[in-house]
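Complex shown without one protein chain; remaining protein chains in place.
Labels run A, B and C following the written order; every chain starts at residue 1.
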Amino acid sequence: MEIKPYERLVNYYETDKMGIVHHSNYIRYFEEARLDFMERVGCGVVEMEQSGVIIPNVDAYARYRRVTRFGDRLTVTVRPAEFTGARMRFEYEIISGGKLCCDGYTTHCFVNGAMKPIILKHTHPELFKKLSRIFEECNHMRLQK
Amino acid sequence: MEIKPYERLVNYYETDKMGIVHHSNYIRYFEEARLDFMERVGCGVVEMEQSGVIIPNVDAYARYRRVTRFGDRLTVTVRPAEFTGARMRFEYEIISGGKLCCDGYTTHCFVNGAMKPIILKHTHPELFKKLSRIFEECNHMRLQK
Amino acid sequence: MEIKPYERLVNYYETDKMGIVHHSNYIRYFEEARLDFMERVGCGVVEMEQSGVIIPNVDAYARYRRVTRFGDRLTVTVRPAEFTGARMRFEYEIISGGKLCCDGYTTHCFVNGAMKPIILKHTHPELFKKLSRIFEECNHMRLQK
Partner (left out) sequence: MEIKPYERLVNYYETDKMGIVHHSNYIRYFEEARLDFMERVGCGVVEMEQSGVIIPNVDAYARYRRVTRFGDRLTVTVRPAEFTGARMRFEYEIISGGKLCCDGYTTHCFVNGAMKPIILKHTHPELFKKLSRIFEECNHMRLQK
């Protein structure tokens, strides 16, 4: 499963008075890329939410390696790193001009519309299988490289 | 009915690469001040939403008169300008350092949870009366000045 | 001069608790589309700022006609409406699913790095001619339709 990296330009309103992208925005770029990835592998978040699965963040980490600026073209690579059934973790790399600008990860859990944790394997077994397969394949691919 | 103006400091992440507050944020300051006003006059938006009244924007206008910068203290005055039962309009002035920096207005309508328009007078007569009184009093006060 | 409309998807973080795009974001979409337009007609804002021309907003207006939601594909059309040498005005339409969701306008002035107004015709005559031609051609095209 080869997924096209997510691309986007830096917007003017994402810069701050240092003249660079404000660091909080990278957390948003991670999200954009992750939701694009989920859509491409057939687990679009709109459908998941409609089926009663909400996926809030448990944590988020970003390491800023190089500044990016208005107009820069960013390529965000998402790697599904770990899926336990109760949680999933994604890793990210943001490249611009061939250089690593930011990397990080986010961890997510699964809750219902009332924000109560759910066990996917029991409540949504089909989704559980699908996610298991996606995470397995992506990590298998990675090990083979 | 004398309502305390809304005060807040400009945040760093609200500036852009020009070194000034990005113009989109003033629309957010208007909202902060309006929701604070609504809370103070006993029409808090959380309670209104719980009672099935959602109040989306119909339009928004901002005129930028002076730049504001990180750390500036802003005073936002809200004036409830017009209430027709189907719509309401608020006017705003943002002052910093004694000078007018931005003014504008927003218009709002009333919809239910399914985003369908409602006639407050019929669906929520108590709220209709309350809003009518608030808008009347504020405009009366203004005319007397 | 036929300029490709600007396209983008609605991001998750642009929604609010009503489940729709927060109204302040449309002001940002206008900016994205305007800066994309400026780039395409050879007046990229990075180059303009490097040459000492900063273009802050004088005002901004948005009228919200239909809600948009996470994942919606937006097409933003920019029309350069008026250029006086001291100011320029752009008009916008945001379409999603074939329907008009938001329209509005922004007005801009020209200042130097110290945020003092400049007369483009005197300080940057080449840029003045270029912008005059762009606004003329776009409006001519429009009248012929």
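The rule is short, and it goes like this: a contact is a pair of C-beta atoms (placed from the backbone, for glycine too) under 8 Å apart; a residue touches a chain by one contact, two chains touch by 3 or more.
All values derive from a computational prediction rather than experimental measurement.
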{"item": "Touching the absent chain when the full complex is considered, from A:10, A:62 or A:76", "value": "A:62"}
{"item": "Absent-chain interface as seen on chain A, which is shown", "value": "17-18, 20, 23-25, 27-28, 31, 49, 54, 56-64, 67, 115"}
{"item": "Interface with the unshown chain - residue positions in chain C", "value": "12-13, 15-17, 19-20, 22, 24, 69-70"}
{"item": "Residue ranges of chain B at the interface with the undisplayed chain", "value": "11-13, 28, 31-32, 35, 39, 44-46, 70-71"}
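Convention: only the chains that are shown with their structure count from here on.
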{"item": "Most remote chain, CA-based centroid, reference being chain A", "value": "B"}
{"item": "Same-residue or different-residue interface between chain A and chain C, half as cut-off", "value": "same"}
{"item": "Chain pair bearing the highest count of C-beta contacts", "value": "B-C"}
{"item": "Centroid spacing, where centroids are CA-atom means, of chain B and chain C in whole angstrom", "value": "25"}
{"item": "Inter-chain centre distance, chain A versus chain B - centres from mean C-alpha coordinates, in Å", "value": "35"}
{"item": "Centroid distance [mean C-alpha coordinates] between chain C and chain A, Å", "value": "30"}
{"item": "In chain B, residues with contacts to at least two other chains", "value": "17, 20, 24"}
